[in-house]
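Notes follow the structure.
With one protein chain withheld, the remaining protein chains of the complex are depicted in position.
For clarity, chains are labelled A, B and C in written order, and residue numbers in each chain start from 1.
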Amino acid sequence: MSRKIKRIALLTGGGDCPGLNAVIRAVTRAAILQYGYEVFGYRFGYKGLYNNDIIPLTLETVSGILHKGGTILYSSNKDNLFNYLIEENGSMVKRDVSDVAIENMRKEGIDALVVIGGDGTLTSARDFYRKGVNVIGVPKTIDNDLAATDVTFGFNTAIDVATDALDRLHTTAESHHRIMILEVMGRNAGWIALESGIAGSADVILIPEIPYDINKVVEKIRERESHGRLFSIIVVAEGAKSINGDIVISKIVEDSPDPIRLGGIANKLELELEKVIKEHEIRSTVLGHVQRGGNTCTYDRILSTRYGVRAVELIDEGKFGSMVSLKGDTISYEPLENVIGKTKDVDPDGELVSIAKKIGISFGD
Amino acid sequence: MSRKIKRIALLTGGGDCPGLNAVIRAVTRAAILQYGYEVFGYRFGYKGLYNNDIIPLTLETVSGILHKGGTILYSSNKDNLFNYLIEENGSMVKRDVSDVAIENMRKEGIDALVVIGGDGTLTSARDFYRKGVNVIGVPKTIDNDLAATDVTFGFNTAIDVATDALDRLHTTAESHHRIMILEVMGRNAGWIALESGIAGSADVILIPEIPYDINKVVEKIRERESHGRLFSIIVVAEGAKSINGDIVISKIVEDSPDPIRLGGIANKLELELEKVIKEHEIRSTVLGHVQRGGNTCTYDRILSTRYGVRAVELIDEGKFGSMVSLKGDTISYEPLENVIGKTKDVDPDGELVSIAKKIGISFGD
Amino acid sequence: MSRKIKRIALLTGGGDCPGLNAVIRAVTRAAILQYGYEVFGYRFGYKGLYNNDIIPLTLETVSGILHKGGTILYSSNKDNLFNYLIEENGSMVKRDVSDVAIENMRKEGIDALVVIGGDGTLTSARDFYRKGVNVIGVPKTIDNDLAATDVTFGFNTAIDVATDALDRLHTTAESHHRIMILEVMGRNAGWIALESGIAGSADVILIPEIPYDINKVVEKIRERESHGRLFSIIVVAEGAKSINGDIVISKIVEDSPDPIRLGGIANKLELELEKVIKEHEIRSTVLGHVQRGGNTCTYDRILSTRYGVRAVELIDEGKFGSMVSLKGDTISYEPLENVIGKTKDVDPDGELVSIAKKIGISFGD
Partner (left out) sequence: MSRKIKRIALLTGGGDCPGLNAVIRAVTRAAILQYGYEVFGYRFGYKGLYNNDIIPLTLETVSGILHKGGTILYSSNKDNLFNYLIEENGSMVKRDVSDVAIENMRKEGIDALVVIGGDGTLTSARDFYRKGVNVIGVPKTIDNDLAATDVTFGFNTAIDVATDALDRLHTTAESHHRIMILEVMGRNAGWIALESGIAGSADVILIPEIPYDINKVVEKIRERESHGRLFSIIVVAEGAKSINGDIVISKIVEDSPDPIRLGGIANKLELELEKVIKEHEIRSTVLGHVQRGGNTCTYDRILSTRYGVRAVELIDEGKFGSMVSLKGDTISYEPLENVIGKTKDVDPDGELVSIAKKIGISFGD
């Protein structure tokens, strides 16, 4: 690793997340202004690394992108170069093409690679590091469910959007004495539902970590009625499940005359509640990708900038194979080896759930 | 009508709409401060008029509500007192109970009634006027589809929310080269889809007034691809229909093992497009009641205030049986008799559609 | 005018205004997609026309700018080419250099020029038209004070920003029983103060058209106190004046040891009120250029788009020497000759002021 760094490259992998552009900007600016590196970007994640789809990143390129959602480098899912789908003799097969990627970097003179992505993307980063590539990882997940860092960027933007939706639903719920259901992201971890539910004054929060009993949800609605509160707000993570078993998130009724994808958990809840609660109308909203896009919130812009600059510092310090992380109020780093695959679920007995329960929020348990 | 006005009352009917509270506030303040009336509100629309659920409205009551969505008077649907469902001899029957309402007003000394509502609510208002009640109507529909007024309050708030969602979808669509579908309100008229589509830079706008051909939608997506634009944004009114026939907005698959309400037009579109477009992911969002709630936008606060004050002026002038309206830049009024049942659809050959087409937006026709 | 149009150019002049980019985009898209024109932009207004600082505008150039404040063509003030400051024999003199500009357009083959600007910019546009240039004007003023059009773009964005500030000031005013003063734009016309004051629930609105008596302002504050309302919100246009004479907006105390520009009307008001009102703290905020920038609001995006497309239609129709305008709900046009120099002040006896007074707002008169 004693090689003097002259050129670095970045790539973004997995689902997009507000703050990606802020990381790209911070890496580029710090690398150029502070360390005199040349900076490049591979477009479309690892796929671009394989195809050598590379562009220079300059101060001009990253101007005006700090606040913008999305990624100017584009992204792709399903692009594990260690098990990559390619055409071979006319049929599609899976191959380890990582050497092609390494050779591409060698030809372009790339001395270090900053990989911004979630668990899958960072697993590949670790594997490239094992093969000798000077890798630095930057963690990305809108769900905030990585064990190695206290907060991931994008998460606070997502809860801002979800909380804003809850604020809006309140006035209409109250005027019509309705039950309003808001489905937010969170397949495996309920952080978005939990925090937006606290911030948005939800009455019920349903998350994957705490299987819900529909009767307890009804009980909460009835309890509110008994205090003259004739409306209720439910926020539900897309991966929430009932105590009776898993919920199919989405499926297609193929044999219907007019095939239609079945809605997710919000829909299911709506129908379950309608069977029992006759005197209120029940309405659901599925925020979907609105949570991922738009302007990056202030908090995430700062966090992403800190991550980006620290990543370049780690390159300068030769700390390859590591990932930047936030610990308390400090930007730190961890060996990728130690953090891959370790997720952070909501603790049903933890502080946030406990606080939520103490102010009267039901988790349906 | 020569009776001196001393006490007036308000009620709000039908679906809630940002700006209702601003009208209530303006009526109350102008009535008290300018004309010295006492002001009352019936809660839950006509139902409250029937049940005599009446509260005083004072400067204090209406303080701090100008910007708030919803209605402090609550609302109800399905409450036509001329054909009202009541219990009689143990069974539910429909009766004309309008005399009960009129007697309630007489007992409370209500000299004039301001009715804020949509076409159904205003039809009843007209019927009360025919029976001698001093009625003034204030038009309300979030869909902006009333013929008698250029703009209804709530509409601009709704397009703000929809446009904000479109802005958010853009960044994520662009990063992943996706087709994004946003379903907005508009059962019969496509105004919200049309205006938010223009403001939110949509590529395709589908509205009830212009039946769409799915092949034309695909054509537009392909045309963009040919110019290197690898993502597309589609905004669709919930009442949009294809040239092949109507779409069922929402139905329940009762015989499914796990009964689920089928999604609407956004879902149908998603499935139709998925059959043809294989290389892009397609995602849809249904904004739902998020469009109806939250803070009222600046434009609607001003329009509602103008409507509210004008309604009180009309009481003072004895112009009963009329409805306030916006004509160009002027607040005017119309006889309720002339405006009931007259809607305003998007004109497929009108200025806005023409402008949208000239900047390259497809309507699928 | 029988010349077939092949190439058109745009320029933006005067102070920037949310919606300029939306006009540029609409002109460019409609011109290319609908009429097959080539489109160019002169940078820095008329100065660029003189210097032939011209760039091509393509679909790509105008992508992603619909919602952005500012102008991608930049702007300049003080650039009347009919009386232009140039160097001649070593000293600066004013000359009519309009022929240079016309020759520049001829050389580039520009067949028609779309000029987006305020009264000064449009006066030059008229003068170029008189000299044979195919000019179309698009009116721009954030103050909404042009007589020839009902609404100018940028205005609604400005009142959104001002109203948002008023909303924020309310909570802090109420908590501390303070008098809060917000100074907004409006040198000659008080539209922004008037509309944001109505929308933002101000207690006092001071505008240039209605000279204020400080005693009447104090009276209003005292009246509120007598009803237990221990805070007041004042919105004041920067050009507001007292009945005792004009206010110097801004001047520099040169002979101060530490020269400082004196604040404007908000500051003056604060000091005047402090002399009389001892029991409340008084605080003022000067919004300044925050009102001009940021994202363009939904309303202005649509209006700008309509203006832009209509401008291209007028080129196609050969209606040169005219300016697009909004009349009621329709985009129309007027001869530039008829509209130059005609402003639209707030009518002290008009509907909006009357409505504001009826809900209890004081104008200090």
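Just so it is clear, a contact is a pair of C-beta atoms (placed from the backbone, for glycine too) under 8 Å apart; a residue touches a chain by one contact, two chains touch by 3 or more.
Quick caveat: nothing in here was measured; it's all calculated off a predicted structure.
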With touch defined as in the header, list the contact partners of the absent chain among those displayed.
A, C
Sole residue of C:64, C:293 or C:335 that reaches the chain not shown, by the stated touch rule:
C:293
Candidates A:72, A:185, A:198 or A:323 - the one touching the absent chain
A:198
One chain isn't shown here. Among C:180, C:234 or C:356, which residue touches it?
C:180
Sites on chain C contacted by the missing partner chain, in the whole complex:
15-16, 18, 20, 68-71, 74-76, 161, 164-165, 167-177, 180, 248, 252-253, 256, 258-263, 267-268, 270-271, 283-290, 292-294
So that we can see where the missing chain sits, which residues of chain A does it touch?
25-26, 29-30, 33-34, 59, 66-67, 150, 156, 159-160, 163, 167, 195-196, 198-199, 201, 227, 297-299, 301-302, 305-306, 309-310, 312-313, 327-331, 351-352, 355, 358-360
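In this section, only the chains that are shown with their structure count from here on.
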Specify the contact topology among the chains shown, as one of line, ring, star, complete or other.
line
Taking each chain's centre as the mean of its CA atoms, which one is farthest from the centre of chain B?
A
Two chains sharing the most C-beta contacts
A-B
Call it same or different for chain A and chain B: same when shared residue numbers make up over half of all numbers used at their interface.
same
From the mean C-alpha coordinate of chain B to that of chain C, what's the distance rounded to whole Å?
32
Distance-wise, how many Å sit between the C-alpha centres of chain A and chain B, to the nearest whole number?
35
Residues of chain A that touch two or more other chains: which are they?
none
